[in-house]
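Below you'll find the structure I mean.
Only one protein chain is missing from this complex, and each of the others stays in its spot.
Labels run A, B and C following the written order; every chain starts at residue 1.
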Amino acid sequence: MTPSADFSLIMPVIVLGVGATAVMLQVAARRSPELTRFSTLLVLIAALASSVWIGSPEPGIGQAVTPLLQADDMARLFAALFCASAALCVMLSRDYLPGLSDQGDEYYLLLLLATLGAVVLAYASHVASLLLGLELMSVALYALIAYPSRVAPAAEAATKYLVLSGGASATLLFGFALLYAATGSLAFPEIGAGLQSATLGSAVTAIATVLVITGVCFKLSAAPFHLWTPDVYEGSPAPVTAFLATVAKAAPFVALIRFLFDAQLFDLPGVVEVLGVLAVLSMLVGNLLALLQRNVKRMLAYSSIAHIGYALIIFTVAADPVNRALAGEAAVFYLVAYVPTTIAAFGLLALVNPGGEGQDHAEVQDLSGLFWRDPMLAILMLVALLSLAGIPLTAGFIGKFYLFAAAVSGSHWVLLAALVLGSAIGIYYYLRVIFQMSQKPAEHELTWTMDGGMRAVALLLTVAILGLGIVPQALMEYIRGMF
Amino acid sequence: MNLALAAIPGLPMLSATLLILFGRQIPRSLGAVLGAGSVGLSAVLVAGQLLAYLDTPTVVTATLWTWMSVADFSAAIAFHIDGLTVVMMSVITGVGFLIHVYSVEFMWEDESFSRYFAYMNLFVGSMLLLVMADNLLLLFLGWEGVGMCSYLLVGFWYKNPANGAAARKAFVVTRVGDALMALGLFVLFTDLGTLDIQPLLLAANLNWEVGGTVPVLATALLLGGAVGKSAQLPLHTWLPDAMAGPTPVSALIHAATMVTAGVYLVARLHGLFLLAPATLTAVAWVGLATLLLAASAALVQQDIKRILAYSTISQIGYMFLALGVGAFSFGIFHLMTHAFFKALLFLGAGAVSHCLHHELNIFRMGGLRTRLPVVFLSFLIGSAALAALPFTAGFYSKDGILLSAFTAPGIGPWLWAGGLLGALLTSIYSFRLLFVAFFGEAQTEPDRKPGLPMAIPLLILCALSLLGGLISQPLDGVLPDAGHPQVPHLIEWISIGVPLLGVAYAYYAYIVRRPSSSPAEAGGDSPVEGFLFAGWRVDALYNLLLVTPYRTLARWCQGEPIDHFYNGVVSLNRLCHRGLAALQTGELRWYATTFVIGLIAVVAIVLRSAP
Amino acid sequence: MDGLLIPLEHVLLVAGILFACGLGGLMLRRNLLFMLMSLEVMLNSAALAFIAAGARWQEADGQVMFLLVLTVAAAEVAVGLGLVLQIQRRYRTLDMDAVTRLQE
């Protein structure tokens, strides 16, 4: 793949970059949250459009644009997904923001920058671009989490996230450095090629890979490195949590897929075992922690740990090249299904706490009687929870089915057992919320109004989750072309 | 022809349905006409069949519709009328009709009059189905149908929980027998491939060798069913308690018809039993043991109906004895005569309690001879027939049984001796009842006299009890001909003399040495009387072995013990949750430490698997 | 001069030790400022490793990566210090053991 200068292939990155600077200038010229929000939305939609229409390389293998970025179908799909999710988060924070603080403009700017980082990550196929994308996203998120300045937990959450993800990035970098030392190259495909002539011995290269995996798995909040997740999700504002739980997880995951798949690091000693252990641990720990959780945000945080555990299964399956294509497909579909479901879940909390000064009422009791107070929102939450639980007719089920198929094709019985056990435990706490929503509404002070825009967002998310669950064939065909 | 046959059980069934549906709307008189009339009509139809059979004894069969046919099993709603069926049908509808007429007056004041007649008609319909059935499955339908009606009728006055308990006991104990019989049917079908009676008998003769395990097993199970329904040892404990129902019910069900179903079954399937001699002797021994136990228990009973109940058990014991020794026709003959005099006795007892405002204890009656002449006459003839005094119906049938028992090979004389002892006890308790209740000075004054609807059936039954012995049943060709047993004259004279001896003893014990008023507590004074009174304490044994263990087991399991396992799983999950949640201390340094620990662990995994 | 005078393993070892010190600092230090400092130490150790690798393979990539790591570290610390001010205003302390309002 000779790196060609055809920059049209990475149009979304360009649009976002230029867009971000334009919005900065606009904020400098005139500060008004409505205007900034409108322009951010404009940029995001433009990027979304560009990723869908312009610069579609010939299907299949994709094309390296400068050794740093790899423009293929997967990158385009995730670029579109990230822009769409960011747009939804922007819409969700419309009523949420006024209560936060008077200067809302920087909030949208940070969101835009975080999305840019995520999209770069989606395209990254080189250590440098990975580093840049990851850090750009993370730093933007630190500020976003700490945005509600008058509220103490926000600052605490941001600090915890900053310090710990800083450590993780350092580990990641140290791993890459060792790999660079061993193989002499930084682009993922060359790393794989350079493995045979590795100068530092396979043990060190294996440790280097594992360091990289640990760094990324911290960002994905996989099991042993998950302790920060509930605190950060609870402390940060609901729309930011939505962004954090979806885009900030899917982007590193895509980068990890591209890194492990292109660099063929699976046959290094111990790498596959580590990935298996992380997956099983995340599935069990995530579900068990969420079992009796009263706070919905913390419960969804633990549930996202569990879901990352389910997704990590595909790496163990992908170790065997025969099943790699199916594993890749499963991972992509699972992420695409996971993103709208989680946005819907956290989005609901945002919609239910308008004008909050950042400290959301997110207890399970607060949602009691939602069926009768606002059926539209209740259906959204019901569909989201059923999708998280993997009940049919929702995107979550097709995603889980994909995982079953992938694991069965590689006959990884331990992983399958953990998957079944995890989802079995999982049903309980998803049902608990549904049960609370169906009971008589307890008298409490949570009141909110839903205007046309918000109803449209809710409807869009519901249709997305059910649509992916009922007619997934189109997306499946597209994904199948990627591997 | 089908319609005429179908009408016989159909009419009572139809009237039962009408009574159930519109019972509350129609007046009592119409209810009575409907109830008694339907049985009367079917009695007329049966009479027609009887006459037709008498002049040209040909088997009549009719198939209404195939009930079910699956793979190689098929059963139809079909009737098979031969000599035995005709006799049984005439007994059922004849005696049944009389009892229905009697109940019209007996139950006139009862507030659920139509419900009573609905159940009675349903019973007669089911019993007719039982005897007319061409295959064992339809027989089983009638079999359980009568069981159900007995439950409904015994528990008729449902307000008193004791009646409900007695009804439930009756149903459950007979249901044990039915379960055994069902197993018998399965053995028969699996081994011989059909449940239709006639083909079954042919197939059995073809491929069963005498005394084989399958014949014995099948017949033993059928015997289990018969024992349950006919209240023989060991499933007899329900009959004495079943007296909780109205007296005509006891007359119909617990004397004339239902309890004889077991005898009919063994007689109908005698072909199978002949192929299993072991079971046949078992039938004889069951009969003998039951007749002795019941007769001894009847000696000390004080309630007029319980005496008759135990007497029924013992008389059916005689029928089983007859069947056991191969004298099938004598068994059926005794069945018919017993139906006459036992129905007479029960209806008489009903009349007594009806007139003495529900007084049942014979020691509180006395001196009824002059006040209730009709009742006294019926009791006199009934007791005579029961005790098998010469020239009564009972004499011919019981004498036949005793003599054919004597001629049985091997254990014959022992059976005869036992039967004789039974006959002695029977005559003692039957005349004890007569002398205590109808002689001596009166203790309670009857407040009314039995009206015509009660008197006429009594008189007819008196006639039948006297002349019944002369009826010759058209059974040749259906059952093996027992012929007149050749027995030394001495044995004959002893068989005739013993009942008279019993009467003499009873006269001496209860007229000459008139005992004081009723003994202190119900069980009589001596421990032997207590033991006999409680029917050899078989009931207490069953309670100890079966009923209380079942109840305690149920109470232990009420809280669903299997849930403990699932609750264990739930608490394990909760434990893991609390363990992991404790890690979430919120301290940043602790999170960093866990990150490092995780890192070290991961590197360790790599080093462990690295070469 | 042709590449590395001292063997690559030694430099990597130094970087590793430096990395370990950074991690240790993160775990032991209670004050947020010192945590940020140990964070810097870790990032620099990674950068050192890159330089060494770059020198070993005689490519400029190592040093380019060093520059990138430097900028990233700077950005992070900037936001970090901003947060230090927030924590001080809200919690009146920088001792991270006291800042545990978010917990199970």
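Convention: contacts are C-beta pairs under 8 Å (C-beta built on N, C-alpha and C of every residue); 3 or more make two chains touch, one makes a residue touch a chain.
Throughout what follows, contacts and distances are computed from a predicted model.
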Protein name as given in UniProt for the chain not displayed, "Sugar ABC transporter ATP-binding protein", "NADH-quinone oxidoreductase subunit M", "Sodium-dependent bicarbonate transport family permease" or "Na+/H+ antiporter subunit E": "NADH-quinone oxidoreductase subunit M"
Chains on display which the left-out chain touches in the complete complex: A, B
Per the touch definition above, residue among A:Q70, A:N353, A:S423 or A:T462 touching the missing chain: A:S423
Residue touching the undisplayed chain, where the options are B:V172, B:A203 or B:V538: B:V172
Residue in contact with the excluded chain [from B:L41, B:V187, B:V487 or B:V596]: B:V187
Contacting the left-out chain in the complete assembly, out of B:L3, B:A554 or B:A582: B:A554
Contact footprint on chain A, counting only the chain that is left out: 371-372, 386, 391-393, 397-398, 401, 404-405, 408-409, 416, 420, 423-424, 427-428, 431-432, 434-435, 438-439, 472-473, 476-477, 480
Contact set of chain B toward the excluded chain (per top definition): 20, 24, 65-71, 73, 77, 137, 140-141, 143-145, 148, 151-152, 155, 158-161, 164-165, 167-168, 171-172, 175-176, 178-180, 182-183, 185-187, 189-190, 550, 553-555, 557-558, 560, 562-563, 566
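The definition used in the following text is that only the chains that are shown with their structure count from here on.
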Pairwise touch network: line, ring, star, complete, or other: complete
Gap in Å, rounded to a whole number, between the CA centres of chain C and chain B: 96
Chain A residues counted as touching two or more neighbouring chains: 159-160, 163, 167, 171, 230-231
Junction residues of chain B, two or more chains touched: 581, 583-584, 586, 588, 592, 599
Chain B - residues contacting chain C, complex: 581-589, 592-593, 596, 599
List of chain B residues in touch with chain A within their complex: 573-574, 576-577, 580-581, 583-584, 586, 588, 590-592, 594-595, 597-599, 601-603, 605-611
Chain A to chain C touching residues, read off their complex: 127-128, 131-132, 135, 138-139, 142-143, 146, 149, 152-153, 155-160, 162-163, 166-167, 169-171, 173-174, 176-178, 180-181, 184-186, 199-200, 230-232, 234-235, 298
